[in-house]
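The structure that follows is given in the form of C-alpha cells.
Here the complex is missing a single protein chain, while all its other protein chains stay put.
The first chain written gets the first letter, and so on, giving A and B; residue counts start at 1 in each chain.
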Amino acid sequence: MARPITPLLWLLFSIGGTVAALLFPVHVFLTGLAIPLGWIDPPTYEALAGLLRHPVTRLYVFVLIAFPLVHWAHRFRYTLYDGLQVKHLTPLIVVFCYGAALVGTAAAAYLLWNIP
Amino acid sequence: MRATVTLDVARYRPEEESAPTLQTYEVPFRKDWVVLDALNYIKDRLDGSLSFRWSCRMGVCGSCGMKVNGTPVLTCAAFLGDHLPGPIRVEPLDYFPIVRDLVVDLSDFMRKLKKVKPWIIREEEKPLAEGEYRQTPDQLDTYKQFSMCINCMLCYSACPIYGLEPGFIGPAAIALAQRYNMDSRDQGARERLEILSEHDGIWQCTFVGECTKVCPKNVDPAGAIQQYKLTSAVHWLKTLLPWGAR
Partner (left out) sequence: MSPGPHYTPYHPKWYRRRISVWWWLENPSYTGFVLRELTSVFVALFAVMLLWHIWALGRGPEAYAVFLGRLKTPLLIAVNGVAFFFILFHAITWFNLAPKAMVVRLRGKRVPDWVVVGSNYAACLVLSVAVALILLRA
C-alpha cells in the first residue's frame, strides 16, 4: 500500500489503550492479586469453561488480548526509537513489535476458536 | 530584602571558543525585575558583549525565549523573585543551533511554519461584490485558541522529539495548521493533510505534552496535534470506503 498506514496503527493503538485502561485494572486485580492471594475464591473450571462457551465471551477475550497487544507494539516501537535513539534499527524494531503483536493476536484467535 | 542576585549566563563566542561556557554576574535584585531586566542590566553596565534577543518586554512578541534554570520561558515574564535564591542559570533555547551567547538560529522553525500553508486557502476566491466572510462566535471559538501563538519557539525547545528528530515539523507548526483547518473560511484541509501526514509530520509526536506545559499563551499545541491525529485517522478510514472522501 503506497498510502502510509500510520493513521490506522494509531487508531488501533488508541482502541487498545482504551481497552487496557477500562478493563485491565479489574482483570489484573482479580486474576493477578485477589485470587492468588486468597482474598476471593477463584471461579471454578466449570464456571469459566461455561462462560467461554458463549461466542460473545470469546469475542470479548479476543478484544481484551489483541488490541492491547497492538497498543504495546505501536507505543514500544516509538519508545525504543526515541528512548534508545536506535534509528538505524528501525526495520528490525518494526518487525519485532508489530510481528509479536500479530503472533499474539493469531494465537488468541486460534485458541478461542478451538476451545471446547 | 537581598540586594543582589547571581546570574550564570551561557556565553558562546564562536571566534574564540568551540563550546559554550557559563559566566557569572551579580545584578541588583528588585522585586519587580524579570530575567530580561537583569540581562539588560548586564549589557548596559557590566558586559556589553552579551548578545540576546528581546523586543516588546511584555510577552506578545515571542523574541525573548530562553532557558531559565533549565525550563524554556519568556525572560520578560520570568521574575527574579520566583527563581531565588539563585544562582539563576540563563541559557539559550534547546535543540536550536547556538549562533552566539543566548541567540539561536531560527531558520528551521521559520521554514516549518511556512510549510503548513498558514493562510486561508479557498477553492475559489469570493468576489468583493459578495461582501465579507461572516463567522459566528462559536465558529471563532473552534480555532481561536490556536491563533494565539506568538512564535516564541518555547514549545520546540521543550519537545524531546524535536531534539531527537530535527526533521519533526513541530508543535507550533501543527497548531498553526489546525488554526487554519478549523477556520470556517478555510478550504485547505486536504492540502495540509498531505503535508502533515508525511513521515516527519504529526505521527512523530508521542504526546509528551511538554509543549503545552511551557506555552506562555495557552495555545495547547499538544491538544491540536492529538485532535489532528484523530481527524487524520478518521479521514484515512473514509478513504477505504468505495465512495470514500479523497
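The working rule: contacts are C-beta pairs under 8 Å (C-beta built on N, C-alpha and C of every residue); 3 or more make two chains touch, one makes a residue touch a chain.
Everything quoted here is computed from the prediction, not taken from an experiment.
Chemist: Can you tell me which of A:L8, A:L64 or A:L102 touches the chain that was removed from the display?
Modeler: A:L64
Chemist: Touching the hidden chain in the complete assembly: which of B:R111, B:K126 or B:R190 does that?
Modeler: Only one of B:R111, B:K126 or B:R190 touches the chain omitted from view, namely B:R111.
Chemist: Suppose we count only contacts with the excluded chain; which residues of chain B make the list?
Modeler: Residues of chain B in touch with the missing chain: 12, 14-15, 19-20, 70, 94-95, 97-99, 105-107, 110-111, 136, 138, 141-142, 160, 163-164, 206-210, 213, 220, 222-223, 226-227, 229-230.
Chemist: Footprint of the hidden chain on chain A, which residues?
Modeler: The missing chain touches chain A at positions 14, 16-18, 20-33, 35-37, 40-43, 45, 47-52, 61, 64-65, 68-69, 71-73, 75-76, 78-79, 83-85, 104, 107-108, 111-112, 114-116.
Everything that follows uses one rule, which is that only the chains that are shown with their structure count from here on.
Chemist: Approximately how many whole Å separate the CA-defined centres of chain A and chain B?
Modeler: Distance between chain centres, rounded to whole Å: 37 Å.
Chemist: Considering only the defined contacts, which chain A positions touch chain B in the complex?
Modeler: So the residues of chain A in touch with chain B come to 3-4, 6-8, 10-11, 14, 75, 78-79, 82, 85.
Chemist: Can you check the complex and tell me which residues of chain B touch chain A?
Modeler: Interface residues on the chain B side: 160-161, 164-165, 197, 199, 203, 206, 229, 232-233, 235-237, 239.
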